[in-house]
Structures are given as structure tokens and as C-alpha cells.
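I'd like to ask some things about the structure below.
A single protein chain has been removed from this complex, and every other one stays in its place.
Chain lettering (A, B and C) follows the sequence in which the chains are written, and residue indices restart at 1 in each chain.
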Amino acid sequence: MTGERVDQIFIIAKQWLLSLLPNAPDWVIQIASSLINISAVLGVFMGLFALISVLERKILGRIQNRYGPNRVGPFGLFQPVADGIKLLIKEDIVPLRADKVVHFIAPIMMAATAILALGVIPYGRNMTPFSIDGGILFFFAVGSTTELAVFMAGWGSNNKFSMLGAMRAIAQMVSYELPLLITVLPVIMIVGSLSADAIVAAQGGYVLGGIVPRWFVFTPWGAAAFILFFISGLVESNRTPFDMPEGESEIVAGHMTEYSGFKYAIFFLAEYFGMFAVSGLAVTLFLGGWHAPIHLLEIIPSYVWFFAKLAVLLFVFIWIRGTLPRMRVDHVMSFAWKFMLPMAFTCIIAAAVWHYQSHGVAGWLWSLAVIASVYFGLSWLVDTKKKFAPRTYRFAE
Amino acid sequence: MTSWILAHLWLIPAAPLAMSLLILGLAGSRPRTGSALAIIGQVVALGLAVVAFVPTLETPGFRTFQNFTWFTFGEQALRIGWVLDPLAAAMLVMITFVGLWIFVFSTGYMAGDKNFSRFFAYLSFFSAAMLGVVIANSLLLLFVCWELVGLASYLLIGFWIHKPSAAAATKKAFITTRIGDIGLFLGILWLYGGSGTLLFYDGGNGCLEKTGLLALGASASFIALLIFSGAAGKSGQFPLHVWLPDAMEGPTPVSALIHAATMVAAGVFLVARMYPLFSFGALDGVTPSLTVVVWIGVVTALMGALIAVAQADIKRILAYSTISQLGLMMVSLGVGGVAAGIMHLLAHGFFKALLFLGSGSVIHGCHHEQDIRKMGGLRRIMPVTFLAYAIGMMALSGVPLLFSGAWTKEEILHATAHWPRSPVPYYLMMAGVVLTALYMTRQMICVFFGKPREAAERAHESPSVMTIPLIVLAVCTIALSAVLTPAWPWLHSYLTGEPAQFDLGRLIQPMLFVSLALVAAGIGLGILFYRNAGRDDPLARSQPLLFRFLENKMWLDELYAKTVIAWSAMFSKLSDWMDRHIWDGLARTIGGAGQLIGIVSANFDERGINAGVDESAAGTRGLGRLIAARHSGRIQTYMGVIAVGMLALLVLYAWLT
Amino acid sequence: MTPTLTLFLIISAALFSIGLLAALSRRHAIFILIGIEMMLAAANLNFIAFWRFAPQPQAPTGVMVAIFSIAIAAAEAAIGLALVISVYRHYRTTNVEKLDQLKG
Partner (left out) sequence: MSTAAFIVIAILMLAGALAAATLSKLIHAALCLVIAFIGIAALFFLLGAEFVGLVQIFVYVGAVAVLIVFTILLTRHAEEPTSGFNWSGVLVAVAVFAGLIWVILQTPSLSAPAPVIEALTVKRIGEVLMTDYIWPLQCVGLLLTAALVGGLILVMEEKR
């Protein structure tokens, strides 16, 4: 089967590379295999990072009725190269009173966690770089470390703007980590596994004559959880409209204020990698991973589907950035605790209802009813009782 | 249906309990909802009680129980359960029925109170606790519910907590009954130690059944006495009766509930329930414990009746009458007339509720005036209340033929007359009956006849929500006598499990004439003495000393204040004194000694005899610091000590193994 | 040589002692909490190690205890740090040597 050959082409290539070390002991094979995985992930996502950074600017340009970068190379496609060179040769400035070690480690830690999080996502059939039993937990365990990195950046810079930005970032990341985590729980509950591979496998197959896939996003609870997850993901990666931590008009660049040159570039990279990781997890959890949307289209290789879905999500990220204005800090927080968290819990209940109606039409309608009733109830409570809380100012002592 | 209710007997107390919680949770500011919920709960309980009553009719001597393990500790398992027999079934119906009408009455009586719904929550809770006492098949469960009854009474007597007298009364009630409960608790422990079970009936293994009783042996008498002390506390027996009159500080429906259906009935019920234990090893129907019960009952009955003659508060008279009647019941139980005692308890439940609600109606009508010397002539103003009250009075006095109290009282007298030990209780009981009729007549005359005095002038008849319960209870009081007569002693045989026969010939018995004579004497004397009584009491005029003796409740409260309370106060004062002077003095002496040493060494130092003294003074101070440093307040020091201790334990353990 | 239970126990004993050192000898309240966290972690390491080296198969009791202990440690840390903050607000210090109101 050529189709399968094409689908598994990267696996075959990796096997071939490993076969070049015929008589090596086990641990060498292991290390070599890991290295291949790491370099593949890094290579692909570095490329994607470069591509998306220029695409973002171009799309934003389109949204804002201008051209965007179009000078360097064809269609401005070499713009990231130019940017990279510029950042590399810029002077690396470290503030005099900075905590030098912490200041230095922060961007490294930031990027490392983002890259680690990318490791457990299945990019295609048999294409999970780091396949462990608790993959989703690993993702979140690693992801939670980001907060510490942000804090280190803010503290290490010894700058009020940095510290304020870091505090804002940590506050909103801690708050939104709960809905992020809890919206994942229904999926884990239904699948009965924390392994990303098992979750993708559970979304295989089609109904209604092969035109509707069994993705979780097509169940009411899945759709609701996906939306909540996506919003929380926006917050976790500090993207507009939740980018107060680095809001230029208020606190310069938040925790990145005192970074320049290559360290700044690494922060930039970490942010995009975080975005990739969250989108990739969303694809894995709700959008069927690498499964094709229609049975007939399964001839197209699985990794193509994965990256297609990822690209769609990334486009939505950019689209939102171009459309929505920045939110106010207190609104972001109260939104998390008063709306996102209850809705996330509702998703669990809805998923349970769906499950106990044995995944049928009745369960579909019931879980829709649960979600809708809680949604309207919450909207009524949150919106009509108290429009927007009057803002209270507190001044430094 | 039948077997369902047998398996779910717990639902009967659960219904009012659930309502009580519901009211507390929901109806904070909606009084109508509160009372409606309470009444619904009571109606449900009444319905279930009637359903439970039906199977007990079918078989004589019916008894069924259901036990389960509450929790297990070690090899022992604590088991509780519930039992349904004629005793429990009759009590259930009486409590729920009377309670229901008291609830209805309360909606009128308490209208406008700012804690209206809370009151109903407590009432429901009270009713639930008492129902729990009745269905318990385990002394433990009974004790738990018993204490809940105590708690509920505490809450209700002190319901108008803003009145200092109510606060004092509620405390008194709680503490006095608690004194009895200590005995009860000791009895429970002893019983458990002796028989190894607290279940009443357990297929032959319960503590009231053969094996359990045999295991107790001679200690049964002592256990019975300890248990009786609990019953005496709850049922207001001498010398623990003092709380009962003071409990009148609560709202009148509470008094009705306490006196008729719930609290005081609990003690009598407990003795009846534990009767096999009391009568274990009886010779000729007499055991030491039962003898004690009889004498306590006699003293209580006579004392209550005597004191009632000289009281002026309408509710207080009824309270002492209750004490007297409870003594009567205890006597009946003690001499072996268990059925008669329980029958009197049931009948008393109806007519005492009726009397209390009637007095509540009077008080309500007279704008919360309770002094009978200020009433009078209410017969015309409050005709419904008057009629109902008269029926209750006649039942209580024991006017024969139509009124339920008469038949039961007669039966008790009958039982007492045949007590082999001594004839004295019988004569004293007869005196009590005369006194009962006397003080009730006095009350009737003072309240309802003659000319209206100041409180009665602006009186009015109560609303129908209060009079309807009166009418219902009055009808019941009369109707109940139909099953009590010797001609057709249906209730008696229902309770004892013998078949009842209808024989009109037995209606007229010699005892009837004795009773008739006694009642006639009581009422006649009453009319004679008090026909013109108004503001001043003829007894007070002719026998001022005796009257004062009785008016002040035989100075029992003062006696207690002088003895028990004074001792306890003295003891605490003594402790306080010891604390202040001896212990403190000891500490001061030691401290003073230390100071003395300091002064001496300082003097030495001042005189500068040599540097060695300096040194020793510094040493003393250093020692002091060393000792004080142990209480450094520093957490790390403490943790360090813990660590060292742990290390020592570890090394010791490793060394030993 | 593969690591044996003894080796794990020694590691955990060392970690425990370091935690104890932090708890006993540092003056800042947060250090005490840090030390306690380390001691708890050492205990967890012991649980897991004993589970791993116990005869198999058996119920994963050690793992369970470790999970519960982590949860409890989290609660402990939250409360402990809240206490530090409120103590700081009240006394304006976090030096445990100055917090000796219980001094005898």
C-alpha cells in the first residue's frame, strides 16, 4: 500500500536512520532515537515559528487594511530570517541591579517548558515523540512550570514594570489553568486514559455514512469544552485579548521589558511554541487529532490533517488578535472565576450524562440541555445582577 | 402496606424532623410556610402512626422489631433498632394526634411572634425526638432521642429568651433533668456491662428478654433504680419536679406539648418500656425497685395536689396537677398496673392538652394575664373555651361515666388497693383525688364564674384556629372513655394483649362509688370553699401559714437553694479560695523564696564581700534564664527538641530490635 | 550495581536532614516551610521506594499514600504560606525569632 507508506514515511525514515547503527548497545539506540525525535520536533516547529511570525504580520496587515511585510524575499517570506539576524547581532543588555542568574535562566526555562510540552502531542499515526501513559498530565505538569519562568523573568529584571507584568501574568495563568485543566477532564473521563494516543484513537471512526467524524467537538459537551479550552489557551499563551501582562500601552512589555537581543527572541519563540502546544493539544483532545474529517479523505496522510487543523486554530488565534481589543484585568479574573470555572464543571456533568445515555441521540440532547441551562443561568446571574463592577483604585502606601 | 410501615417505622419521627430542618432552612422570613410545613409533617407522622397502629390491632400481644448494626468497634457491635408493639403504637397515635392539634392551636396563639417559624421548627423537632423515644428498640437510641427531647424542651421553654425568668427556667429545666439523666446514663452503662446488649427485644437476646435479664441477676434492681432516676427527672417526680412549674415560662402550646404529649410522658413511658427489668425477680408483684417507684409516686402525687391548691397562676396550677397525675401514673406502674398507668398517660395526654390549650385560650383572651385572681366571669365571654375547659376539668377531676380520666383513675385506684405491701398508698391516693377535684373546682370558679375582674373585662373569645383544637380535643376526651370502661375494657386488653369482652354488667363496680364519693367530696368542698372566692383565697384567710407553705411550693426551691446549690456554690467558693490562697500562696511562697534568695544575694553583692558572691548571683540568674529559655516561644527550638526526641526514639528502637 | 533500597533510603535520609536543617536553623518563616516541604518529599520518596522494592504483585499502597501525602502537603503549604502572610501583616516581620509571643 503506497498510501500507508506515505502515511508512515517519517517513521520509516527514522527506522532507516537507526539501522545505520547496527551493533550499538541499547542505550545508544535509545539516545539516538530520542535525538531524532527532538531534532524533528525542533526543526518542524522552528520552521513553523518562522512561517507563522511572518504570516501573522501579513494577516494582521490585511485585517488592518495595509500590506504587512513584503520587502525581504518573495512576498516578504524571508522577513523572519532578517529579524533573526537583527536580534542575534543586537547587544545583550542586562540591567546593573538585576539578579543575573535568574535573569539569564528565565527565557531558557520558558522555552524549555514550551518545547517539552510539544513532546507528547501525536502529530500523526505512530508519530508521538514522547509517548507515555500520563501524557496529558505531563503536558500540564510541564505547562504549569511556565508560571515560574515568567516570575523569574519579572523578578530577575529588578524593574517595576517587569514585576507588575509578571504578577499579572501569573495571576491570570493560575486562574485560567483551572478551567483549562477541568475542560480536559470530560475527555479523559470518556476515553478513560490520560494518554494522548488513546484519546486520538477514541476519536477514530465515522457516523452517518462516513461523513461525520466521531470528534469530541461534535458533542455538546465537547463543543462547550473546546470553546472554554480555547479561551483558556488564549490566556495561557498571553495572547490578545488577554495580553495585559505585556500590554504595551500600560507596562511597556511586562516581564520582557528588560530583555533584549537574543533573549527577547527566545521569549518570543516560547510564546509561539506555547501557542502551538495549546493548539496542538486542542486538536488532539477535541478535533480528532490526526484523523481525517471525512472517511473518503483518509487517503491523505495523517500528519497533513494534524497540521491543517493546527493551521486553522493558529489562524483563529491571529484573527482574534486582529479583531478584539485588550480586556481589563479585573474583568479577565472575574470572567475566569464566575463564568469559565462553573461552565467547565458543567462540561463534566454533561459528559457524564452523555456517557450514561450510552453516547446516543438522547444523551446528545440531554447534555445539550445541561449545558444550555447552565449557560443561560450563568449568563443571567453574571450579566444582569451586576453589570460591571465599579472599578476600585488602590494606591501604594 | 403493613409490612412496609413495619420496616420503615423510622419515617414517623423522620417526617417532623425533616420538616423541622426544612423550616429552619427555608422559612426564615415566611411564617405561613413554616407553620404549614410543621403541620404537614405532623399530619404525615399521624398518618403513618395510624398505618402502624392497624397491624397491632390484628394480633393480640403483637410485637415486631427491626435491628441493625450502627457501628462496630473491635469485636463489639453497637446495634440499634425500632420496635412496634401496642404500647408504642398507642403512644405514637396519641403524640401525633395531640401534637397536631397543639400545632394548629399554636398558629393562632403565636401569631405575630417575630420568631414564628423558628418556633414551629422547634415544635417539630420536639415531636420528632419524642416519637424517636417511643419507637426506639435500643436503650441507646432511646437515650439519644431522650436527650434530644431535653434539648428541644430547653429551646422551647427558653423561647422567649429575652425574659430573664424564661432563661432561668430553661436552664433549670435542663440542669434538673440532666441530674436524672446522669443516673440514666450510669444505668445504661451498667446494663450494657451486665447484659452485653442495649436492645430491648432481639429474638430472646434483648436486655428485656429472658437471657438478658438472667445475665443481670441481682443487679437488675439497681439498674432499674438508676433508670428510674432518669425517668423521675423527665417526668417531674419528687425531688426532681422543681423544673416543671417553672417551665411554664415557655409559650403555652409548649407547656401543652411538654405536659400532654411529649416530655413528661417520656419518663412514664420509659418505666413502662423497661417494666420487665423493674419487675424482674418479683415476688408477688413486688420488687425493691418498684416499691421505690410507688413511694416516690405517692409523695409526688400528694405533694403536687397540695401545692396546686394554693397557686394563683392558671398555668402553674395545671403544672402541679401534671406533677400530681404523673405521680399517680408512677404509682400505677409501681403497683403492677402497667396498662392502667399507660391508659392514664394516654387519657391524660388528651385532657391535659385540652386544659393547657384552654388556659392558653384564656390567657390569649385576657391579653396575656395569667393570674386567676384577676379573671372571673369568663363563662359568658368565652363560651367555647369554657365548655371545653369544663370537660377537661371534669376529666381531670375524675367525674365518672362520661369522662376518660375517671375510668383510668378508677383503675389505678383499683390496682393500688390490691398492692400487697402496704395500704397506705391507696389512702393517700384517695386523698389526692379529693384534692384534685378541689383545686380544679377552685380554678374553674375563679376563672369562669363570678364577676369579671380587671383582666377579664376586656377579654374576648379566641379565634377559631384556637377553639377548633379545643373542641376536637374535648370530643376526643369524651369519646375515649368509650374504650376505657370496665364494660368494654378495649384499651386495657389492647395493651395487655388479652381479648376484650363486652359486658354491660361490669360497668358498675364498687370502686365506681368510692370514686364518685371522692369526686363529689372534692367538688363539693371546692364549691363550698370558693363559691365567693375572688381576689382573696379563703384558705389564705383561715390558714395563712399552711397557705404560705403551699403557695411557696413547700419551700422546696428554697430548700434546694439552701442545700444542693449552696453546697455546690460553697464548694466552688472553697475551690476558689484554695486557688487564691493555698495554691497561689504556695506559688507565691516559692516565688517569694526565690525573691528572698535574690535579695539576700543582692545584699551580699552590695556589700561586696567578694567576687565569688557576684559569681554565684550571676549563676542564679543564668539558671533562671536557662529554665526560662525552655519556653522561648521560638518554634525552631521546639522543632529541634522534637527532632532530637525522634532521633532518640529511633536509636532506642534500633537498639532494641 | 543498580541502586538498591538502601541507597534510596540514604538519599531520602539526606533530603530529610537537609529539610530539617532548613527548618531548624533558618530564621525566615518561609525557610521553615521549605524545610517541611523537603521533609515531606523525603517521606514520599521512602513510600515509593518501599513500594517499588516490596515483593510483587501487591496493591499500590505506597503510591497511594504518596499521592495523598502530596495533596495534604499542598494544603499544608497553602495554609502555612497564608499564615506567613497574615503574621507578616500583623507583626511586620517574618523572622521566627521575633515571633515569640508564647514565650514563657
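Definition applied: a contact is a pair of C-beta atoms (placed from the backbone, for glycine too) under 8 Å apart; a residue touches a chain by one contact, two chains touch by 3 or more.
Here the structure is a predicted model, which is why all the values come from computation and not from measurement.
Taking the full assembly into account, the omitted chain touches A, B, C. For the chain left out of this panel, the touching residue among A:6, A:137 or A:365 is A:137. One chain is missing from the display, and on subunit A it is touched by residues 27, 99, 101-102, 132-134, 137-138, 140-145, 147-148, 151-152, 155, 163, 167, 170, 174, 177, 192-195.
Those residues of subunit C that touch the chain absent from the view are 1-11, 13-28, 30-31, 33-35, 37-38, 41, 44-45, 48-49, 51-57, 59-60, 63-64, 66-68, 70-79, 81-86, 88-89, 92-95, 97. Seen across the whole complex, the unshown chain contacts subunit B at 636, 640, 643-644, 646-647, 650-651, 654.
Note that only the chains that are shown with their structure count from here on.
Taken chain by chain, the contacts fit none of the simple shapes, being neither an open path, a ring, a star, nor a full set of pairwise contacts.
The count of contacting C-beta pairs peaks for the chain pair B-C. Between the CA-based centres of subunit A and subunit B the separation comes to 70 Å, rounded to the whole angstrom. The centroid of the Cα atoms in subunit A and the matching centroid in subunit C are 34 Å apart.
Of all residues in subunit B, those touching subunit C in their complex are 628, 630-636, 639-640, 643. Those residues of subunit C whose C-beta lies close enough to touch subunit B in the complex are 20, 23-25, 32, 96-97, 99-104.
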